[in-house]
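Every protein chain except one is present and positioned as in the full complex.
All chains are identified by letter, namely A, B and C, in their written order; residue positions are counted from 1 within each chain.
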Amino acid sequence: MKTIHEFRVDSTCYLDDQGAPLGDLPPQAENTERVLAAYRNMVLTRTFDSKAIALQRTGKCGTYPSVLGHEVIGTAIGQSMAANDVFAPYYRDQAAHILRGVSLTELLLYWGGDERGSAWKNCPEDLPISVPIATQCCHAVGVGAAMRIRDEARAVVCCVGDGGTSKGDFSESINLAGAWHLPVVFMVINNQWAISTPRSIQTGAETIAQKAIGAGLPGHIVDGNDYFAVIEALDSALERARAGKGGAVIEAITYRLGDHTTADDATRYRSSEDLKQAWEKDGIKRLQNYLHEAGFWTPEKEQKLQSDCKATVDHAVQAYLATEAEPPTAMLDYLFETLPESLKSQRERIADKYRGGAA
Amino acid sequence: MKTIHEFRVDSTCYLDDQGAPLGDLPPQAENTERVLAAYRNMVLTRTFDSKAIALQRTGKCGTYPSVLGHEVIGTAIGQSMAANDVFAPYYRDQAAHILRGVSLTELLLYWGGDERGSAWKNCPEDLPISVPIATQCCHAVGVGAAMRIRDEARAVVCCVGDGGTSKGDFSESINLAGAWHLPVVFMVINNQWAISTPRSIQTGAETIAQKAIGAGLPGHIVDGNDYFAVIEALDSALERARAGKGGAVIEAITYRLGDHTTADDATRYRSSEDLKQAWEKDGIKRLQNYLHEAGFWTPEKEQKLQSDCKATVDHAVQAYLATEAEPPTAMLDYLFETLPESLKSQRERIADKYRGGAA
Amino acid sequence: MNSSTARTESETRDVTLVEAVNMALQWEMAHDDSVVVLGEDIATNGGVFRATAGLKEQFGFKRVMDTPLAENLIAGTAIGMATQGLKPVAEFQFMGFIYSGMEQIISHASRMRNRTRGRLHCPLVYRAPFGGGIHAPEHHSESTEALFAHIPGLRVVIPSSPQRAYGQLLAAIRNPDPVIFLEPKRIYRAVTQSVENNGEAIPLDTCFTLREGSDVTLISWGASMLETLQAADVLSEQSVSAEVIDVGTISPLDRETLLCSVSKTGRAVIVHEACRNGGVGAEVAASIAEGAYLELKAPVARVTGYDTVMPYYRNEQAYLPQVDDIVEAARRVIAL
Partner (left out) sequence: MNSSTARTESETRDVTLVEAVNMALQWEMAHDDSVVVLGEDIATNGGVFRATAGLKEQFGFKRVMDTPLAENLIAGTAIGMATQGLKPVAEFQFMGFIYSGMEQIISHASRMRNRTRGRLHCPLVYRAPFGGGIHAPEHHSESTEALFAHIPGLRVVIPSSPQRAYGQLLAAIRNPDPVIFLEPKRIYRAVTQSVENNGEAIPLDTCFTLREGSDVTLISWGASMLETLQAADVLSEQSVSAEVIDVGTISPLDRETLLCSVSKTGRAVIVHEACRNGGVGAEVAASIAEGAYLELKAPVARVTGYDTVMPYYRNEQAYLPQVDDIVEAARRVIAL
């Protein structure tokens, strides 16, 4: 018996739970403007998130998946991606969407039951939110393949949850990325839960990053509440990808601080103790502390930021609430480029029925 | 950055290409009767295989997938499995089926377009041949789960090709086997080809065994033309599985010496040079040489074996050719346990139409 | 196979449809050790709709299994279990997520018995909540029962009341062949009905005549039985006597009951929320037009969803068949 291959899974963390550097920081820390922009986006995301939950609770929005605990990861994704890269999101990527240019109003429309919430004006090539778990992984490699076919120096970031990595789509897609050397970075957001199902039930593997090994891709773990660890891993993976050096899998470890969605009650299946501990690792607080210590942040700036975010969110909510529903005929207007003959009578029927507005 | 996990893929081979031991042999080599029985089964399988191809060529059988190059692996599977273990085969497992008790006539019926070819009398719990690639992996873990639910000391062997490991079913299933500690041994038969698609296109991974890592299972490589390497790996994996210590992935490396099926022409996509080299590693010849050298085999025994195998196969072929087709009504008789009311008129219609036999 | 943990005694309770599902699962697990349940979030969480609540506590993790997130795997694992004589009841969290299990359902569950000439078979149930109207996100409102109805070897059963849910689910679990059991989630909690928890199954492969009438036959299944029954009320106020049939098992189809009714009334209106083109309504309409040709006094009408994707929730009501639509269709065929 001889050993013919050896593999390693590495893990990176730069800041401790209080935001104090554990040692040298990566070069990304020197770009103060970018770090501050990251922090601002995290706070905006969190402000938006609690508002969206409140809207749902008061019947003004549909089922909504809180992004609490994912803000650092999403922000790093949004920052590391170039405008002409393509994002293949799942459904809990609000922080990234905001930086990609999706408006808060569009996000609310989407969760408020309006298809126009996916007609994103500012990132026309990004894939829409994917609800069927892990299916976006296959699209991501298709987009990556298109880039390779055309010899473009672009890349794709594809997000998937820890639960999503159990679905064949994930392994099939990372396998293709490996076989075809595609410029696709898979960001696995391991928040320890898939609704009520803990990470330990998803897989017997010690880490999710090691799933990359079976695809011949590099797999790496980062602390998902450590902005520097996440942004460094993404910057370098995307640079490699754009340079034609292939894809990667990054496992970002965090914790889902909220319920799965507003339709869920997490107290049924997890302890408040675990949740409390997870809050102690919160990445926003960590980065805030770091910025304070580094002299880039003050309580005044924080106060200003909070009220700016609130204003931005309130503004978006007003626009959302003021948006009238589409006419019911819209349900047939985007199905095909041109409405087929056989559907014309159905469209007429709807138009007749709802002349003068929806029921 | 710190390394948090390390993984290895090992490989085993005991005999060189000529069948000479490379060093100490495993304990399995001491069981001469079993080794001789293995050799006989390999020869029988190969005899059957060329006959089946000949039948297809003369219009007496349908499309048939040659097992040439897989005889050692299948034989080891058949030997290592206990009668009450369950086999989850793919479609190129003739050598194993024979040892499980599937008759050669049943095999011919199956490929000859007759469903009774799967009504196996001697291994009633084995799963039938699975044509949709890799789907049997999910059944295998289901069977394994049933064994665990009942606390039985049994195990499952599931075969899948190198091509099949790209399909989500494989990764989903090994993942479940890892998560639930199921007694399932996945035997990946890496014959270098999936029809015309070479192993290098299936995956960017250096080995297929390393896919086990992502499921938290041990992954191991054996020379699939080395009987001792294969049987040792299977014996020990099955022993572990039956003892409740979980499943495993074994990658057995061989070469598909024939066309993909009788409908294929492999010269369109691979070189005769490669094929010639692969023949030099042929596992049957290797074991024959070993047995000769060890004094357990003689040309006379070989001659007798060849003619016995020919007689056995001829006998099965006669029985196959003498088997009349089922009445067409059979197409409705096994769909449900009891024919639903609504299908009765269809059955009558068929019966009326074919009264006195099929067209 | 009588479980030592059986502790259920017959009692009568007012329950909702989803509670009736839970009750049937609990009864059968208590009385048959070979019944196991599996799916996403069904054990500790008791299912996102609570259909499996309490089962893990009563029967333990060995028989109540949270699976990894993979519907193809769930579908296939259940098949493997079934070939071993277990009776798995596998939950798909929403019908919109069943599609990755299609290969296993079509190529294996429905064929195992036929393929092995009876050597192995699949006594399993695939449960899935289906249908729209609950303000859910995209993919949570599917009604694609027609895809399953077209697959030979499957039974497709759809309850539309707590009592029928209880009895049909028991029958489905006991049935030795695979059953797709689609639960209309819009009426999961719409009404309560008194259900006797006595382990009595009610037959599959049969339609249920919920209301007798003489002028027109209204045919539906699942959640739209609600509007169909309401439409019958409205029609009755207009002196139109409508017979109402719940198809119950959409495949294999009980054509006899349907044809008897239409032979009597001479008119039929089929109601379903799935899109029209190629929906189960097409088969029902074609079967009636074939089998009751001489008795039909008007073409069979279909009141259905439109041939498009179920809109997100702001417009879902504009997609779903409404009471008025049914009444109008009935009046139209009667006017002919």
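Assume a residue touches a chain if its C-beta (ideal position, glycine included) is under 8 Å from a C-beta of that chain, and two chains touch if they have at least 3 such contacts.
Just so it is clear, the model here is predicted, and its values are computed rather than measured.
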One chain is left out of this view; which of B:Leu22, B:Val131 or B:Ala243 touches it in the full complex?
B:Val131
Thinking of the whole complex, not just what is shown, which of B:Ser196, B:Gln277 or B:Gln318 touches the missing chain?
B:Ser196
Which candidate, B:Gln18, B:Thr63 or B:Gln303, sits in contact with the chain we can't see?
B:Thr63
Using the document's definition of touch, tell me which of C:Arg13, C:Arg50, C:His135 or C:His150 contacts the absent chain.
C:His150
Which residues does chain C use to touch the chain missing from this display?
72, 96-97, 99-100, 102-103, 106-107, 110-111, 114-115, 138-139, 144, 146-147, 149-150, 152-153, 251-253, 274-275, 277-283, 285-287, 289-290, 293, 298-302, 307-309
Could you pull out which residues of chain B are in touch with the chain that's been left out?
62-63, 111-115, 131-134, 163-164, 166-169, 194-197, 201-203, 263-264, 268-269, 325-326, 328, 330-332, 335, 342-343, 346, 350, 353-354, 358-359
Note that chain A touches the chain not displayed via residues 86, 88, 115-116, 118-120, 124-125, 127-128, 130-132, 135, 137-149, 168-169, 172-173, 175-176, 179, 334-337, 340-343
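The definition used in the following text is that only the chains that are shown with their structure count from here on.
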Rounded to a whole Å, what is the gap between the Cα centroids of chain A and chain C?
36
Between chain A and chain B, what's the gap in Å when you average each chain's C-alpha atoms?
43
Determine the centre-to-centre distance between chain B and chain C, using the mean Cα coordinates as centres, and give it in whole Å.
40
Identify all positions of chain B at which a residue touches two or more other chains, and write them in rising order.
168-169, 172, 175, 179
Could you list which residues of chain C touch at least two other chains?
68, 70, 72-73, 100
